[in-house]
Every structure is written in structure tokens, then in C-alpha cells.
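Let me begin by presenting the structure, written as C-alpha cells, before commenting on it.
As you look at this complex, bear in mind that one protein chain is not there, while each of the others sits in place.
The block that comes next holds subunit A.
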Amino acid sequence: MTLYHFGNCLALVYAPYHMAYKFSGISEYATFSKCVYAGGLYIFTQLCKMLLLATFFPDSDNSHITGEYNVFLEILKATVDFADLFGLYLALNSVPGKGHAKILTSAIGWASAEVLVTRSVLLWVGARGSEFDWRYVRACAESNVALVSAGASAALVWLWTRSDLPRRLAPGVLALLLLQPYRALLEDALGAALALSAWALLALRAAHAAALALASLAMYAVLAQQIGI
């Protein structure tokens, strides 16, 4: 609508990231450059993924025109998202420090880069126009959810890299990691099956991310207990 509305949206996106960085204690490690590095890795990973998709997958624009929805193809495409986990692994490796600092730094860097790349142009172009649409506010709220799920993903990857991971936790971590690339697809499918409105879908995503975050937090807590951090 106006610049003021754009400001509203920006506050909704930026403030949670800022608070997560400032108040989680990782800013004391002076790891801003590590965040930037994680963000850089995110962009690099996306480029690699795009290269893969463009090389090995048929033109997705055609299916938009014909309106067909090829489930198998979509699943195959989502499989490429395993590259994200590898990228997160690289980011975690590059950050020195304790477990929670590693996880938070790479998660915040990763999610910030994602927001910057996927949402900033949309907001700049859309939320400032004279047309009002709830979807910009929704996109902003969604980026908060993305931060939570990035944290959960980073925690899972970190847990998997630990050699001292308790045996009984390993299957859970592995299962959640294997499910990771297909989560967005599952959310969409559930939303379509239940014919959810856009706001309900957002709530579903938030609930899903929160559940995943709690699950990985529990496993992190067990490991932390064991190794004493």
C-alpha cells in the first residue's frame, strides 16, 4: 500500500531475526561474519540445486501451462533439497564453538539469506504498491516460521554429525533428516487435501515447524546432558 505498510512488513520480518541474533547469546561470540558465511553457503547451495534441476529435470514452465501436476516429478525435485542439508553441514563445520552456538549461527545465517533472496524483492515490489494484499503480511509471518524450521534442521544435522550420538536417538534423527526435503511438499499436499485457506496453511506450517523444533530440541537436550554442555 504505502511505504508505511512496507515498514510494517519489514519489521515483521527483520525484528525476530535480529532478536534471535542479539538475545540468544551468539552475538557475544562475534560471529556475524560466520552468519554471513552461512548465508553465502545458502546462496551457493541454491545455485548448485538450480543447476541440477535445470540439467536433469524437464521444463517446469510447461507443466504450469498445461496444469498437470506430476507427483512423482515433484518428489524427485524435492529430493534435490538434500543438498540443503549438505550445505548446512558445511556451514556447521565452519563455525567454531559449542553446539548451540554452531546451530544458531548457521541457522540464522542460512534463514536470513533465504529471506533476503526469496522475500525481499517480493516485498519491495509488492508491499509498497497501492494495491493491498494480505499475502505480503503472510509472507512476512512465514519467514518467521522459516527461521524456526531452519534452526530445527541445523540441530538435526549437527546431531547426526556427532559421533557420540546415543544409539537410541540415531533412528529418530535419521528419520527426521530423511523426511526433511519432503516437508514442504507434505504441507502443501495436506493443505490441498483439506482445502485450507492461506492463513490456515500458515498455521499448519507454524505448528509443523514448532513440533519439529521441539522434537530436535528434545534430542539435543539428551545429547547435551550426556556430553555435559
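Throughout what follows, a residue touches a chain if its C-beta (ideal position, glycine included) is under 8 Å from a C-beta of that chain, and two chains touch if they have at least 3 such contacts; residues count from 1.
The rule is simple: contacts and distances are computed from a predicted model.
Q: Would you kindly match the missing chain to its UniProt protein name, picking from "Ubiquitin-conjugating enzyme E2 2", "BOS complex subunit NCLN", "Dynein light chain" or "Spt4/RpoE2 zinc finger domain-containing protein"?
A: "BOS complex subunit NCLN"
Q: Which residue, A:12, A:80, A:174 or A:204, contacts the hidden chain when the whole complex is considered?
A: From the options A:12, A:80, A:174 or A:204, the contact with the absent chain belongs to A:12.
Q: Out of A:39, A:87 or A:126, which is the one that touches the chain we can't see?
A: In the complete complex, the chain left out is touched by residue A:126.
Q: Residue by residue, what part of subunit A touches the chain that was omitted?
A: 1-5, 8, 11-12, 15-16, 19-20, 23-24, 30, 32-34, 36-37, 94, 124-126, 128-133, 137, 144, 214, 217-218, 221-222, 224-225, 228
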